[in-house]
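Notes follow once the structure below has been shown.
As you look at this complex, bear in mind that one protein chain is not there, while each of the others sits in place.
Here is chain A:
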């Protein structure tokens, strides 16, 4: 008995140390993760003299949003000096239909593959699934040619097609894995009642789908908004999405380097996906882990 009484305080003391070091490690990592955000926001609020004279880590003297408005509406990208705004809208116009189309097609395909198994359904799914992992370098060359043949090279429509097609593999995977866990009896019972393929989809499956629809929409939106390879390969000038335009803005070699405008541009480009992340972070995590091919 006396053994445990002498033992207990020692253990709480060592536990307290463990607890403290645990917090220290978590804190250090939090700083590492937040440092770039702090630096980007801080720099975007300074003027060039303050950037040159001061330190990367110092707080800006005042809240100065001129770099933001410059990046949004005046900065030169290529030969035009209209800021990021038109490219921002390009990305919006590109993302919305591609997200809707790929989610819709993915839901229907996932539903048909799980609830109406036909011969070869598994092979079809395996072939679609592999599409998630194909390095896009292997498709950009023929894609450029195909877009040319259809006559939508260098347009936002071309990018809508590209993102819809290559998002399809992921959305099908999401919906398929989700629908597998919905009991087949539901569908079977409805079939006996005489309900058909689309009636069951509309009345039974869709009402159960909001969680996975959210995951699919968030995943697709971040993927499409953040894409650079397709945008850089298939568009030039005015049709570019914002990631490509931002990169051009930051990596132009002419004139005085405006670091504050560069950082403001980075912030503007990141804002939509960051907002989605803040608003729907929980679902975002689920979308990320859903991408790990876990059933």
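Just so it is clear, a contact is a pair of C-beta atoms (placed from the backbone, for glycine too) under 8 Å apart; a residue touches a chain by one contact, two chains touch by 3 or more; residues count from 1.
The criterion applied here is as follows: contacts and distances are computed from a predicted model.
Between the names "Peptidase", "Sugar ABC transporter permease", "Ion-translocating oxidoreductase complex subunit D" or "ATP-binding protein", the one given in UniProt for the chain missing from this structure view is "Sugar ABC transporter permease".
For the chain left out of this panel, the touching residue among A:17, A:65 or A:116 is A:116.
Per the touch definition above, the residue from A:155, A:209 or A:247 contacting the chain not shown is A:247. Within the entire complex, the positions of chain A that touch the omitted partner chain are 22, 25-26, 29-30, 32-37, 39-40, 43, 51-52, 55-57, 105-106, 108-109, 111-113, 116, 118, 121-122, 124-131, 133-143, 145-146, 165-166, 168-169, 172, 196-197, 222, 225-229, 232-233, 243, 246-247, 250-251, 259, 262-263, 266, 269-270, 273-274, 276-277, 281, 284-285, 288-289, 291-295.
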